[in-house]
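The complex appears here minus one protein chain, its other protein chains still in place.
We just call them A and B in the order they show up, numbering each chain from 1.
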Amino acid sequence: MKNKDIASVSKHLGVSRREFLKYCSIVAAGMGLPLGTGEQIAEAVTKAARRPPVIWLSAQECTGCSESLLRATHPTFEHLILDLISLDYHETLSTPSGHQAEAARAASIKENKGKFILVVDGAIPVKDKGIYCMIAGRTALDILQETAKDAFAIIAMGSCSSWGGVPSADPNPTGATPVQKILTDAGIKTPVVTIPGCPPNPYNFLSTVLYFVTFKKLPELDDLARPKFAYGRLIHENCERRPHFDAGRFATEFGDENHRKGYCLYKLGCKGPETHANCPSILFGDTGSGTWPVGTGHPCFGCTEKGIGFHKPLFSKASLHMVTPPDTYPHVVEHQGKSALAGIAVAAAAAGAAYAAVNNVAKKLGDDDGKGKK
Amino acid sequence: MVAANAHPALAREPKERIKDAVGMLYDSTVCIGCKACVSACKQFNETPSSFSSTDELWDNPLDNDSKTYNIIKLYKDGTGAAKDQEKDGHAYIKRQCMHCVDPACVSACPVSALAKDPANGIVSYDKKACIGCRYCQIACPFNVPKFEFEKAFPQIRKCQLCSHRMEKGDFAACAQYCPTGATIYGKVEDLLAEAKKRLAYKPGELRKYPVERVNGGQVTERIVTPYVMHIYGEKEGGGTQVLYLSGVAFEKLGLPALEETSDAQRSETIQHTIYKGMIAPIVFLGGLVYAVHKNTKDHK
Partner (left out) sequence: MSEESKPIGGEFLTTPFKVLAGFTLFAGLLVLIRYVMGIGAVSNLSDGYPWGIWITYDVVAGTAIACGGYSMAILVYVLNKGEYHPLIRPALLASVFGYTLAAISIFIDIGRYWQGYNMFWPKYSNVNSVMLEVAVCIALYVMVLWIEFAPVLFEGMQKYKGNLPAFLTKWDVSGLQKIWSKFLFFFIALGILLPTMHQSSLGSLMLIAGKKLSPLWQTGFLPLLFLISAITMGYAIVIFESLFSSVGLKRPAETPILAKLSGIMPWLIGTYLVIRVLDLIVRGALGKAFAFNVQSLMFWIENALFVYPLVILMSAQNRTKARPLFLSALSILLAGLIYRFNAFLIGFDPGNGWTYFPSFSEILITFGIIAFEVMAYLYIVKKFPVLPKTEHA
């Protein structure tokens, strides 16, 4: 039965049943899913006949994305790859290497055609036929095109595969290109989810995977294919320093009095107002409150946002995209002036009285010519 | 007796800009609506919060008032999505004293409580002179002077360009604390030159914008967005020392479309025509005294 399944998985994972359910609930809450979804997730994870197969390709990357995942604590990465998914190919983590590893990839593609999830980290160089990134004698471009067309869905992990990242920064000597563009150019229709960030928050990745495992579909995405649960709001909207922004209190130099007081970092070039991510809500690295860039006193540099991170100068000021919340501004035309009800009443009464008096006098005067004869 | 059409020779000449006049340039396209200027203004003018909601939790004035010399207002149309766009867009506008070249309030004030500094052109207020008649409020085309209706011993309150901070080398707090350079302080001639320079920029170019002061050395880089090709305050109402640039029509931002002739000039021309040297009234009185003297004798 369900509970029995959960119990067995819990045992296998080395955590209590309670702990496991709690984790699933947290993941559900993180994605803004309704109460009870946590159990659904737990059920899906435990009931799965076969763990969903995952192939992980790396191109022009720094392994920061994998490193970030390795530091997740709930669940830990080993639980993810050993119990939640079946990680069939990962260049850094695979036990086999060389031809063996390539064979595993080929086998998995063949076996799970149309069912496996493809994760890509790193941008794909396309300049000079893609020779700037070669794996097993083949270009990353070639491998991606081959693997992508048989995948169920693709998760572009990190800024490089999402929108180009560091390798695509000016002058982009290798022609570093994001995954989606490669697929579009090659006419491959496999859906892409992007989890930008440099590195991305591991929980945004884990939550997306678990959502897929549970519901067999991808979460709701924004127009840049980012899951809305994680990238639906600007950093500026949930930033802990936002009250300082609203009050006009800014740090003007690193280490100045205002910086030490924890004031807003906008003047230092914080890109929070134009960057969508949930960093201020879920923080980074599981080490407690304040552990995220802005929390530590460094302005956000906009890594999750195309055209901001690695593109806009680090200390240049962000432009604001949204008026939030709009009600805090007085409009150009505001209805002002005190209530007139009592005034209107007394004015009407006075007008009435005056009319009566005048009417009375007019009547009494008649068309008298003043000689009192009529 | 009462000549409404002024003879040109008697007309009061338009006032010229004072050479060393200081002022501000507010560029609505650069403003991000952070209201740092509003809070800095309150801090350095030591004005209290102003509440427009009944809960009185935070400072939320609807307009400039006796506690708010400087305010950021919002223009919003439809969805309000795009900045500096008239349709379905939004834009900010900063309102404070314009420090007119020929201020209506100074002309109107019967007791010279409002006066224009001959050196820097700042329009300031002297509570020792003021009788509280509020004629300045009627006169000001921008509705700047504000009155303390809620006090038993009220004053007129308005922006005085932080003249009280200038001794220490500081300047208008709103400009000094503006993070983006949307409001910059400086000599009006430099501000006018800067504004003209900005109107010549092409949208999309990356340009250097001064921050805090027009010639203070601090700059920020910014991609130019389209401007309405007009400097508000260069000529309006005889000219002002606070200048505006914007991406949407100035009237949408609540700035009145004023003629180049100031109201002060028009009013004083008519008034001076009638009362030039008090000659007409004295002659008139002479005639009256003669007539009355003669006629009262007749009646007796």
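Just so it is clear, a contact is a pair of C-beta atoms (placed from the backbone, for glycine too) under 8 Å apart; a residue touches a chain by one contact, two chains touch by 3 or more.
Only a predicted model underlies this, so the values are computations on that prediction, with no experimental measurement involved.
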The chain left out touches which of the shown chains?
A, B
Of B:A119, B:L199, B:I223 or B:V289, the residue touching the omitted chain is B:V289
For subunit B, residues touching the missing partner are 1-2, 4-6, 63-66, 104, 106-113, 127-135, 137-139, 141, 143, 146-155, 237, 254, 256-258, 263-264, 266-268, 270-272, 274-275, 281, 284-285, 288-289, 291-293, 295-296, 298-299
Across the whole complex, the chain not displayed is touched by subunit A residues 332-340, 342-347, 350, 358, 360-362, 364-372
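Operating definition for what follows: only the chains that are shown with their structure count from here on.
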Whole-Å distance, C-alpha centre of subunit A to that of subunit B, is 44
Along subunit A, where are the residues that touch subunit B in the complex?
245-250, 266-267, 273, 313, 316-317, 319-321, 323, 326, 328-334, 336
Give the list of subunit B residues in touch with subunit A in this complex.
32-40, 52, 60-63, 71-76, 80, 83, 90, 92-93, 177, 179-180, 220-222, 252-254
